[in-house]
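Removed: one protein chain of the complex. Kept in place: all other protein chains.
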Amino acid sequence: MCGVFGIHNHPEAANLAYLGLHAQQHRGQESAGVVSSDGGTLHAVRKMGYVADVFDERRLARLVGRTAIGHVRYTTAGGSLPKNIQPLTAELRIGAVAIVHNGNLVNADALREELETQGSIFSSNADTEVILQLMARSPERELVDRLAHALSRVRGAYSLVLTMGDQLVAARDPHGFRPLVLGRVPGDEACWVVASETCAFDLIGAERVRDLEPGEIVRIDASGIESVKMAPSPRSLCVFEHVYFSRPDTTIDGASVYEARIEMGAALSREHPVEADVVIPVPDSGVVAAMGYARAAGLPFEMGLIRNHYVGRTFIEPKDSIRHFGVRLKLNAVPEVLRGKRVVVVDDSIVRGTTSRKIVKMIREAGASEVHVRISSPPVTHPCYYGIDTPTRSELIAASHSVDEVARYITADSVAYLTPEGLLNSVADTGGFCTACFTGAYPVPFSGATGRRQLRLIEV
Amino acid sequence: MCGVFGIHNHPEAANLAYLGLHAQQHRGQESAGVVSSDGGTLHAVRKMGYVADVFDERRLARLVGRTAIGHVRYTTAGGSLPKNIQPLTAELRIGAVAIVHNGNLVNADALREELETQGSIFSSNADTEVILQLMARSPERELVDRLAHALSRVRGAYSLVLTMGDQLVAARDPHGFRPLVLGRVPGDEACWVVASETCAFDLIGAERVRDLEPGEIVRIDASGIESVKMAPSPRSLCVFEHVYFSRPDTTIDGASVYEARIEMGAALSREHPVEADVVIPVPDSGVVAAMGYARAAGLPFEMGLIRNHYVGRTFIEPKDSIRHFGVRLKLNAVPEVLRGKRVVVVDDSIVRGTTSRKIVKMIREAGASEVHVRISSPPVTHPCYYGIDTPTRSELIAASHSVDEVARYITADSVAYLTPEGLLNSVADTGGFCTACFTGAYPVPFSGATGRRQLRLIEV
Amino acid sequence: MCGVFGIHNHPEAANLAYLGLHAQQHRGQESAGVVSSDGGTLHAVRKMGYVADVFDERRLARLVGRTAIGHVRYTTAGGSLPKNIQPLTAELRIGAVAIVHNGNLVNADALREELETQGSIFSSNADTEVILQLMARSPERELVDRLAHALSRVRGAYSLVLTMGDQLVAARDPHGFRPLVLGRVPGDEACWVVASETCAFDLIGAERVRDLEPGEIVRIDASGIESVKMAPSPRSLCVFEHVYFSRPDTTIDGASVYEARIEMGAALSREHPVEADVVIPVPDSGVVAAMGYARAAGLPFEMGLIRNHYVGRTFIEPKDSIRHFGVRLKLNAVPEVLRGKRVVVVDDSIVRGTTSRKIVKMIREAGASEVHVRISSPPVTHPCYYGIDTPTRSELIAASHSVDEVARYITADSVAYLTPEGLLNSVADTGGFCTACFTGAYPVPFSGATGRRQLRLIEV
Partner (left out) sequence: MCGVFGIHNHPEAANLAYLGLHAQQHRGQESAGVVSSDGGTLHAVRKMGYVADVFDERRLARLVGRTAIGHVRYTTAGGSLPKNIQPLTAELRIGAVAIVHNGNLVNADALREELETQGSIFSSNADTEVILQLMARSPERELVDRLAHALSRVRGAYSLVLTMGDQLVAARDPHGFRPLVLGRVPGDEACWVVASETCAFDLIGAERVRDLEPGEIVRIDASGIESVKMAPSPRSLCVFEHVYFSRPDTTIDGASVYEARIEMGAALSREHPVEADVVIPVPDSGVVAAMGYARAAGLPFEMGLIRNHYVGRTFIEPKDSIRHFGVRLKLNAVPEVLRGKRVVVVDDSIVRGTTSRKIVKMIREAGASEVHVRISSPPVTHPCYYGIDTPTRSELIAASHSVDEVARYITADSVAYLTPEGLLNSVADTGGFCTACFTGAYPVPFSGATGRRQLRLIEV
């Protein structure tokens, strides 16, 4: 998961890109980058770390130009290489181009092999570079035509933003796996913005115009905005954007994430009621669904677990410790709320089960008499190939364990998941969703290994 | 405000001190430090920044020894000097000693002047160093006697932890302005811990034994634990520890902060009810009181403002921006929750009023028809001299404006504060509180300037 | 000017490459890099700065493998980009390859344009990358064949070293502009080394076997050493290697640089004698020639100028100073040696004349009665296109001023240069030399701008 941002024709383009990334920091904490374009030359800042750590006044001041794109990247195992930090850039014959990408291509390895055989030199092991290399070899003269040419070869999930010269180009794959929304700054006809989430618009004072359609390429330049459509496919928006990834103050295709989560909690309560004294969330992701559950169940809602927000990307556990602290570094129970109570604890998902097990233990140690775990999404049984860093199937507890077995493993008195129908009905959205991770129905087939390419060059 | 920690006789003393500081990170984000003692030599790590940034595996591994103390410091204007980072240390004739301090001395300047006249050279401009210099000149042989000798000269607020050799010493001023709690690690008779808040114990698996009494000095060494009492004064615990500073999962003198805040909200609802559709908190500090308000008022509770937790110490606003983003960097409204609603927004305090004004504006722009601000503490009318970084009186909006004027300034439909009685009755605690910031009744008199000493030496 | 190094099949390959670069540090102080090969994967360290600053124990330890190549780069205006730091590397279809280059290609821009039109993406603006991109597109399977294929397209000056897998490949352009010498470690049959200068061999205890011939490609792998010849051209070794660039303890094609400089000084004395009391050098480059001059002239040799060797790459002049210190930061006169004396000062060259002018002034202020400047090479009248960073013609004082005018400008009582014949006769070397910078006879024609490519992407 990642967050992207683009802005066209604004005197403070890089500043607003920086803020747009900050608002989407929850989508990726590993690295951040902005490339601005002054019409001819690109100016790049990209580093490992939080947006707040990557940018300072001096660097922002050097990102001159009226157009800018930006990216925040999620922490992924193994691929944390400086040369992979987005935006990726390349000096093509037609000009220098920068690109940001949210998603994952399923045929990147095969394309890379083909391109290398033809003499292309890759400078990263990001699948995104395949798009740049295909664009470099395209016979077309226009950026958007080269992009269309390249996208005709790739398959998978992508929400892209590019800049070259004074152009801003945005593209969403034919299935619309990842969100991408178009907006504009009120009072400034010529200033357009794109982002993964509308919360980025709220911070900079932009207004949502509409989400990009699946398979749409939008080109914005001095002559205005223009839209090109690729061959359509049924929409397959990742439903976990509503469950977990997006911020509750975001709307996707016009549907409120906050309202969806309230309704998920309510549906979960209707599907899986339980005799209890109090409903608590696993903060922060479970808060809104827990409120929906409590309200529908007529039970008191309490913040029975307090979250320490200072556990960031860099926090290390003492190495030689006799204990593993894990989730305790992040959460602490409030005994006054839990002592002697039958507790419903609401979370968005269970992946491996190890964290849930520790949370249940923590709640019991604080004095709860019963612990009932309620999950606002169906059991995750299949890995994601479209950009989410899920573990392999064998590590997904729900892939090999019944709900009762999960309950036993995490030592809960009961566990219950929202049904697929309950989930999809919670979202006020008419379009289709990708549900592959709990149904196994993959909208785009994939073949062979999709792991990162073996490194043959290591920067020490 | 700051957080302190100490641990005696544990094989992983520095690791646990590091975790104890992490759990208390909310008490100070400017700098962090740990000093460990291996019985003879002290080992120090102290740097500007978060606990996560100050410590890494290499540094932690070098903090050898079975005893350690630590400190997190709050951001204060002007005094952000590396040489002031705690723990402060000194090589006294009797050995090297380290000290951490939460609080503020009111007669530090006069004592410093007196000591300098006698030939003492100060190496910081922290008031804490006065205690070290007094200890250096004490004729006593034992650490605890030198400390008692020094404390007989100082007046004000202090919760102290010191280490020298294999000793751990903790002291709380005669008024008990700041909390200081004693605990132990279950199953390890000889291992004692002290901290500002019990949430530090929860993380490392220690158990609270009791809070230190006002005027108590505790000495812990190989021969056990021993307590010395200074001349007693009426307890004057800072009531804002319950309102705002402490984490809700902490207990102070056995009283739950979470329960106190729920009750503050409930009392606020009883004192200042209003016709409304929804109650929302200013997150995170107002969350628990807002829940108490909503519940007592029988109104729905919603998370109408979403907080971006990535606004840390280092986040900068773009310098040349046409707008000031301020609180928007941290909070965003959820229109789906607020549109067309009469909104009660609960916060813990109003200091200058500028932030509240922006929050009210944000709620209105999200569509609220009415905005009623409810504050879970009385109006702050007097500056604090005991360790809280309040502005001068002229900047405290409540010092010069009526409640109606405050409402007009922050553009709220109404504003109401919890009464002093309502506040004090909310805390299940029999002892006395310092209420100087809203009553002007200062338990310890102060004279003249108590600002930081003028710098005569600047490290570039 | 730069220095290159390569070593094949040694257990401490990276350590020796590091030392080999240290010995050649005088050839370039801007950046340094080593890439080692463990047979399959390349490991790279490359940074701005001195060899001593770029490498530390941790980094050296990670440069695993028995083969390594290295590079030090000269400070050049404008092109100081991290992405240009050598060794350059690329993951080709046949494996990851690293390359170092001393010299300059004259048709790099045209080739780059051609390659970009065909879809190649360049990741630096170094002319060396053209060779890599040509290799990537070569249909050959073997590294050395791909290299030969690429070199058939490029023209100009190059001494190259490459590694891929367990191979080490070295190549010298058909004119042999830059030196490149082959050696081996005594007692280790299979261990070969290559370097720009023999002084690198002395440090690591290797022995010179022979210099590579112009137009020779040497491949070293497990099966031994093999040589391939490109179409030959008359040798055109840069004669300034003897005058200035190489260390005096180096031999080039078997000729001693020290002896050549002694003879240059002697020839200069014979060509341009003068009535004088003392001969002094401009240290360090003029020391040996000044000794030769003094001895031939029968005059005392003194160190009348003392050099401060701490003026390194990073030394800055105070910005707001009322004076410009310039050469005074590096040199100081010894009045006891100069007072009342007729002084001959020997230097290797005059480029713009500004430094010489300051040196003459310094010698006069120390009391010299006459100052006679003697230069151990002919007047530099033409810029170099083969790898030396000379200024444009208009800045070369000798291009537009007579010797008398130069003397007047630098305020010397007389100035005299060694003649071309005097210079060439001083070198005990039968081969041909490039003398373009003082004759304008360029061995390889060049066309149009050869400046660095305009940047279209700037890393902030």
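For clarity, chains are labelled A, B and C in written order, and residue numbers in each chain start from 1.
The definition used in the following text is that a contact is a pair of C-beta atoms (placed from the backbone, for glycine too) under 8 Å apart; a residue touches a chain by one contact, two chains touch by 3 or more.
Because the structure is a prediction, the values reported are computed rather than measured.
Seen in the complete assembly, the chain not on display touches B, C. Listed residues C:E129, C:E302 or C:D429: the one in touch with the omitted chain is C:E302.
Here one chain is not drawn; of C:S256, C:S376 or C:T435, the residue touching it is C:S256. Per the touch definition above, the residue from B:V45, B:I217, B:I388 or B:A412 contacting the chain not shown is B:V45. Against the chain not shown here, chain B presents residues 40-45, 59, 62-63, 89-93, 95-96, 113, 116-123, 132-133, 136-138, 455-460. Summarising the interface, chain C meets the missing chain with residues 12, 15, 18-19, 22-23, 25-26, 29, 50-53, 55-57, 60-61, 199, 202-203, 205, 247-249, 256, 258-259, 284, 287-288, 291, 295, 300-303, 306, 308-312, 314-316, 318-323, 325, 328-329, 332-334, 336-337.
Keep this in mind: only the chains that are shown with their structure count from here on.
Note on connectivity: the fewest chain-to-chain touch steps from chain B to chain C number 2. Comparing mean CA positions across the assembly, the chain most remote from chain B is C.
With centres set at the average Cα position, the gap from chain B to chain C is 62 Å. Centroids of chain A and chain C (each the mean of its C-alpha atoms) stand 51 Å apart. Once the centre of each chain is set as its mean CA position, chain A and chain B turn out to be 36 Å apart.
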